[in-house]
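On to chain A.
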Amino acid sequence: MKPVEAEGLVRTFGDVTAVAGIDLQVDEGEIFGFLGPNGAGKSTTVRMLVTLLRPTAGNARVAGFDVVKDADSVRRLIGVALQDAAIDPLMTGNELLRLQAVLHGLGHRRAANRSAELLERVGLTGAANRRVGTYSGGMRRRLDLALALIHRPAVLFLDEPTTGLDPTSRVAVWEEVRALNDDGTTVFLTTQYLEEADELAGRIAIIDGGVIVREGDPTVLKGRVGDPTLRVEVADNATIELARRVLGAFGDERPARDGRVAIGLRGGAPRLTEVVRALDEQGVPVAHFELDSPSLDDVFADATGRRLEGAET
Partner candidate 1 sequence: MTAVQSAQRAQSVSRNRPRLLVGLEQAWVLTVRSVFATVRKTDRWAPGLIFPLAMAAVYSSQFARTTGLPGFPEVDSFLQFILPATILQGIAFSASNAGTDMAADIETGFFDRLVVSPVARQSIFVGRVGGSAAAAGFQAGAHMAIFFLLGAPIESGPAGALALILISVVLSVGISGFGLAVALRTGSSEATQAMFPLFFMLVFVSSAFFPTELMKGWYQTAAENNPFSLVVNPTRQLVISGWSWGDLSAAVGYSLLIAVVSLGLAYGAYVQRLKRS
Partner candidate 2 sequence: MTAALDTERDRSRSRVSSLFPVVWMCHRNLTRFTRLPAILVPLIVMPVFFLVVFTSSFDGITRLDGYPTENLINWVVAFALLQGAMFSGVGTAGTVANDIENGFMDRLLVSPVRRGAIIVAPLTYTAIRALIPLTLVTVLAFAMNADVPGGILGIVLAYTGGIGGALVIGCFGLGVVLRTGDVRAMTIVQMTSFLVIFPSIGQVPIALLDGWMEQVARVNPATNLLRMTRQGYLGDVTWADTWPGLLVIACGIAVFGPWARAELIRRTR
């Protein structure tokens, strides 16, 4: 039995189908990255898995319990840090941890010890008695993480834990998630950042339009996309069609933003000189030229024909 299993999970809101039948399996002790653009169905899936929303069809088991029939048992065993850390700004970090401990049935002494331990762990001991309203975005996320851990959950759900954070705070949260995973916590992480999924997740699922379009080990998935992506930006937009024809001879076209042509370069880097020569011969003026090993964005593009929102192309 796996920490998270879902079969044919569907959720509709009126006429809108947010999640259209997904299957998921998360192994014990792994960081599972659930990647997709805004509105893809990530949060709806997480809300179903953490018992905040009932599936319209299908079923899911978390920590061995059915999320509908045994919701209470699921709640005892999971830790959840939802998007937009719901943290009362008028309370202090310490008070919120104590409240969270009580919500999970921890006794007075255990709650006190555990709060102190977690505050230390996320580096908030000094700010423990300050109102959360005075915390920075990064501090709030770290407190949110501590809150989710108060009862030593078997599975930790992190819904976009770094959205809106500056790069330094983001790295701090990543380190914390990695450390937690090293201690044996299974982490289910949703994110819209490719880099985050790449950094943290041992296995990922890419969701788009409510369905899972790719699933597996990121390295394997990237390998499957195959050839590296060659992006060519033309100096004169009028020549873009010509560039497309020339490049078409070297590999299949991939999605790219305006003014650029991208292909999966068959044969990889050794063929670059050939490409340059061909472009030059046909008189295509090149403004910019880059060759990338396949990224998760390529995996996403390969699966959906689009680039992930906000991703570099």
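We adopt the following convention: a contact is a pair of C-beta atoms (placed from the backbone, for glycine too) under 8 Å apart; a residue touches a chain by one contact, two chains touch by 3 or more; residues count from 1.
Picked so that all candidates are chains of the complex that A comes from, given by their letters.
Computed from a predicted model, the values in this text were never measured in an experiment.
Visitor: Hey, among 1 or 2, which one's touching chain A in this complex?
Guide: In this complex, the candidate that touches chain A is number 2.
Visitor: For a test of understanding, state which residues of chain A touch candidate 2 in their complex under the given definition.
Guide: 1, 3, 28, 50-54, 63-65, 70-78, 80, 82, 84-88, 90-91, 95, 98-100, 102-105, 131, 147, 154, 184
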